[in-house]
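Note that one protein chain of the assembly has been removed; the remaining protein chains are unaltered in position.
Just so it is clear, A, B and C label the chains in written order, and each chain counts residues from 1 on its own.
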Amino acid sequence: MAKAPHSTDTPKRGQSGSNRSRLHVPEPPFRPGDTPDYSHVSVPVKHTPVRPDPLCEPHETADHALKLIRVLRFNGEAVGDWNPNLSNDMLMKALTDMMMTRAMDERMFNMQRQGKMSFYMKSTGEEAVSVGHAMALKNTDMTFPTYRQQGILISRGASIKEMMCQCLSNSGDPLDGKSIPVLYSFKKHGFFSISGNLGTQLIQGVGWAMACAYKNEDGIASVFTGEGATAEGDFHYALNFASTYRAPCIINVVNNQWAISSYQGIAMGEGESFAARGTGYGLATLRVDGNDILAVYAATKWAAERARKGGGATLIEHFTYRQEGHSTSDDPSKYRPKDDSEAWPFGDPIARLKKHLISLGVWDDDKHDALAKSCKEEIRDIYKSAEAMGNLSGATHVNDYTMFEQVYEHPPEHLERQRRMFSEELD
Amino acid sequence: MAKAPHSTDTPKRGQSGSNRSRLHVPEPPFRPGDTPDYSHVSVPVKHTPVRPDPLCEPHETADHALKLIRVLRFNGEAVGDWNPNLSNDMLMKALTDMMMTRAMDERMFNMQRQGKMSFYMKSTGEEAVSVGHAMALKNTDMTFPTYRQQGILISRGASIKEMMCQCLSNSGDPLDGKSIPVLYSFKKHGFFSISGNLGTQLIQGVGWAMACAYKNEDGIASVFTGEGATAEGDFHYALNFASTYRAPCIINVVNNQWAISSYQGIAMGEGESFAARGTGYGLATLRVDGNDILAVYAATKWAAERARKGGGATLIEHFTYRQEGHSTSDDPSKYRPKDDSEAWPFGDPIARLKKHLISLGVWDDDKHDALAKSCKEEIRDIYKSAEAMGNLSGATHVNDYTMFEQVYEHPPEHLERQRRMFSEELD
Amino acid sequence: MAEPETKNMTMIEAIRDAMDVTMSQNSDVLVFGEDVGYFGGVFRCTAGLQEKHGLHRCFDTPISEGGIVGIAIGMAANGLRPVAEIQFADYIYPAYDQIASEAARLRYRSNGDFTCPLTIRTPVGGGIYGGTTHSQSPEALFTHIAGLKTVIPSNPYDAKGMLIEAIEDNDPVLFLEPKRLYNGPFNGDPHAPAKSWKGHPLGEVPTGHYGIELGKARKITEGDDVTILTYGTMVWVAEATAAKVGISADILDLRSLLPLDLDAIVESVKKTGRCLIMHEATRTSGFGAELSALVTEHCFYHLEAPIERVTGWDTPYPHAQEWAYFPGQKRVANALKRIMKDV
Partner (left out) sequence: MAEPETKNMTMIEAIRDAMDVTMSQNSDVLVFGEDVGYFGGVFRCTAGLQEKHGLHRCFDTPISEGGIVGIAIGMAANGLRPVAEIQFADYIYPAYDQIASEAARLRYRSNGDFTCPLTIRTPVGGGIYGGTTHSQSPEALFTHIAGLKTVIPSNPYDAKGMLIEAIEDNDPVLFLEPKRLYNGPFNGDPHAPAKSWKGHPLGEVPTGHYGIELGKARKITEGDDVTILTYGTMVWVAEATAAKVGISADILDLRSLLPLDLDAIVESVKKTGRCLIMHEATRTSGFGAELSALVTEHCFYHLEAPIERVTGWDTPYPHAQEWAYFPGQKRVANALKRIMKDV
């Protein structure tokens, strides 16, 4: 029934491969119909690696790439070297931002199902990564996120209404409908314009960081990729250039186990972790329990301090799990067991922080439910005010002429001509 | 005078950088005018790492990526676990092939200077890498070389005359003048068509190897890159795909310290070796003294056995030195001290094998000089017969019409039209 | 000879069937790409192939378009016939170097010592609210590359025959799939009810092996007034608009852009004396430019009106303004009227 990875289908090194061909193709441990059983995944409890000096030599963190930094134990306790000892206010902000993120995702997903927008992507289960990371940075540090770090915007206090208007491509959309939903751009919140092309922003973030260093500014850059997109050349460029020029940046790999339908082993191959990719480049490397917001916060703080003080870049792998489908276009039950996400042994980041707050004596189930309810209501209200400005299929569509704008600073003659043609022929 | 790397110009981690900017730009230890002094480069003598089982787990070789496999000591002795104990015949073949390679390079360089061909690239100082590697493979294993592995062809008994005709773009050129000199293609000798685009062949070689595995064939692929070109995305693709599909291949990084005018630190950044790049990918990794042909042979044998038996790919860094200019278009005294190559502490691969043969009692200076002379003469004679078939600037040029051939298997109509036009307008 | 057995297929099914048929006949054919294995591809074009032919013949790759094409080149040089999928043509650029510098030139630079019989399949075109990165039509970036073939079917029948031909070709072929046509013809009107391939004669696809020569255009309608040169989704927009405008148009579905069926083009334009060119890609340096240049070069003395191009605007493909960007029936009709105005 439940198969441990590589147990039956995959031959051992030196044995012959699947289908009587020697070509080895890795497969995930469980497929639809299997009963997921992650007992082979070790959940480190005591062996949290030590916290070295943030200006240590890169090789002193080589081991961290193979371990897992954790602060929150499953019983709610926060322990170990990496415990950031956040104030209760900070903890409450973390919880609230994660819950707002989840509530927004929920709402937007449903609204997409109702045809209000073309597409949506949730970050369910990964809220600790974005929120915890954002809290540990300065708001002026530039992040280069993927489509699953909306929590950064929420943590930094961006207008949720504007975010929703972007998804709705309506008259309130700051991007004038040019981009598909969730590809936000919020320079004022240190949130780089998200590209639909995976990986490309990694090396751009390194360039941004190099510019910070060049200008003797204090800022750093923090770039994100999913584990799947680490296979793009840009990931390699980023690690290499960050190392060569000691760019003040953080390179984050969010390993949520899945890249659409491909499990992480397709990108990983026989490597032991994604953090370990950085070792050979001479980068500092940390691997962190991405469902433990205190660990994410602590690792980010460490890496940010290292970068800001001239110590160079850190590669952080956030080990987490994509609880839902890849996007509204996806149905994960086609390629993994329905209950895979429940079997995943690292729990849910919100539940884990909740338990911690309860263990601190400042929180209980009722308060939690009330907060969940108020998040949901707030999101509902914001959504209503956003949708009042239109939606993709509705009447109050963005102005079509905006399509000709911002191709260049000054529209060249041929674009003006096309704009006139558009007006004559279609308007 | 002599500067150790990072001693004066380069700030320590956390200190402020050059030119009062915090942007860190690495610099080589010596520039023209400096007296090169490599006493900071440690030459390992005793600490040759052990030879693990070729089917070991990748991480068991992680340390090998940071050490240096050596067999030949400077006194001529061959020692240690990795000693391949080659027969005297094999050793003589190795010496002869290296000397023929060098003699050919010498001749072709001079002929280029006389205007007989447009361009040439020498492999002086790196002959052990190509010759030693080729000897340890089967002749049917496909190599994906760069322009500095002509020694593979010589070791495999390719026609030196055909090679020269390729460089001369004459009527004997198997490539009909289409490619610039040294971009050979010899499928019959397991020598893949060399691309002028750096890096691209790395991942192609992995694909070739995957096809071998798919077809259950015994062959493996061996792909090459200079250390400079490891910065291309293709290097990353190659490591990643080789790992994921356990491709039966060897990935060779020839670290000859220079990429045209850029020293290896530009590509390396803060990494500790190029071999170490493979560790995070879960590849076996070896680092070998590339001026020690016995070490190159032994490392290649190990990796070939691993690949052939289904153990997956190995990344080998061949640590060597580019003794001459990058190509006939280059003048290295513009960017490194004139005597840098003499100061390089690992000696010359031919001189080192010569010493070994002498220490075995089968060789002496006279025999060596005689061999050098006969190589030179043989090359001169071959060259004469090659040049008899024409040269680039001379009369017996390749047929211009060949330019329209081999674009496709069957020339489409538009190419036929252009060919007719060419004949009407120009011929 | 008996008529070949046929089956109604969508374009997705026809494409899948082409792979299935060639994989069944020839073990050298492998299929791979992002999400193509167990899952069967985000557009389902490879669904079932892994189960039927095995994990080692249809498998997932890392998200690395350059790597995908790179291994395909190595496999092709080593005697296989790889069929690589790029999930969207918008993501083909990381593989551009491997395609243009390597796949297309391997035969040439080695003077035939090595060859590269590979097929790259990738969906193109808009119409699904995919925005700047799920709607592009980059064909012109490939028709400039000597050594490569670039083809684009517009219906299930052609899709299967051309894909089989591409896989069996001894040179690299870029096989573009107009994603808006996957499930049915599309006449350019987003408000009209979606059509399916059911009942359409071009949805009747032989179940066995057949090839369609790459380099031959298909005449969609015979006409005398004007020649319309187009391909992909726009074929259906052309047909619908010409019918609506009531013009007698010689519509050529080019199918293969490189090599191109110049004879068919010249014959038609010499007959009609007028020419409209349509594509979804941005206008400047789009493939329409080459078509226009060729028509001028070969039919100059027969032309009675300026050649017109109806194309995407010279902007990225916007999301919300999709139907303002898409070169739909209105713009085509206007162009036809301009072309015909001095008849």
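Assume a residue touches a chain if its C-beta (ideal position, glycine included) is under 8 Å from a C-beta of that chain, and two chains touch if they have at least 3 such contacts.
What you see is a predicted model; the values in this text were computed from it and never measured.
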item	value
Where the missing chain makes contact, among the chains that are shown	A, B, C
Residue, one of A:21, A:101 or A:197, that touches the chain absent here	A:197
Which of C:32, C:59 or C:108 contacts the chain that the document leaves out	C:108
Among A:147, A:224 or A:237, the residue in touch with the chain that has been omitted	A:237
Hidden-chain contact residue, picked from the options B:267, B:304, B:371 or B:386	B:267
Residue of C:61, C:143 or C:272 in touch with the missing chain, whole complex considered	C:143
Chain not shown: contacting residue from B:118, B:359 or B:374	B:118
Positions on subunit A where the hidden chain makes contact	142, 174-176, 178-179, 183, 185-187, 192-193, 195-197, 200, 202-212, 214-215, 221, 233-234, 237-238, 240-241, 244, 402, 405-409, 412-414
Touch list for subunit C against the chain that is not drawn	66, 90, 93-94, 96-97, 100-101, 105, 108-109, 132-133, 138, 140-141, 143-144, 146-147, 258, 281-282, 284-290, 292-293, 296-297, 300-301, 303, 305-309, 314-316
Contacts of subunit B with the absent chain, listed as residue ranges	9, 17-19, 21, 23, 25, 27, 31, 118-119, 169, 173, 176-180, 183, 195-199, 228-229, 231-233, 259-262, 266-267, 269, 329, 334-335, 392, 397-398, 400, 402-404, 407, 414-415, 418, 422, 425-426
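The working rule: only the chains that are shown with their structure count from here on.
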item	value
Inter-centroid spacing, subunit C versus subunit B (mean Cα positions, whole Å)	42
Geometric centre distance via CA averages, subunit C-subunit A, whole Å	35
Overlap residues in subunit A, where contacts from two or more other chains coincide	17, 21, 23, 25, 231-233, 266-267, 269
Residues within subunit C bordering two or more other chains	56, 61-62, 64, 66-67, 94
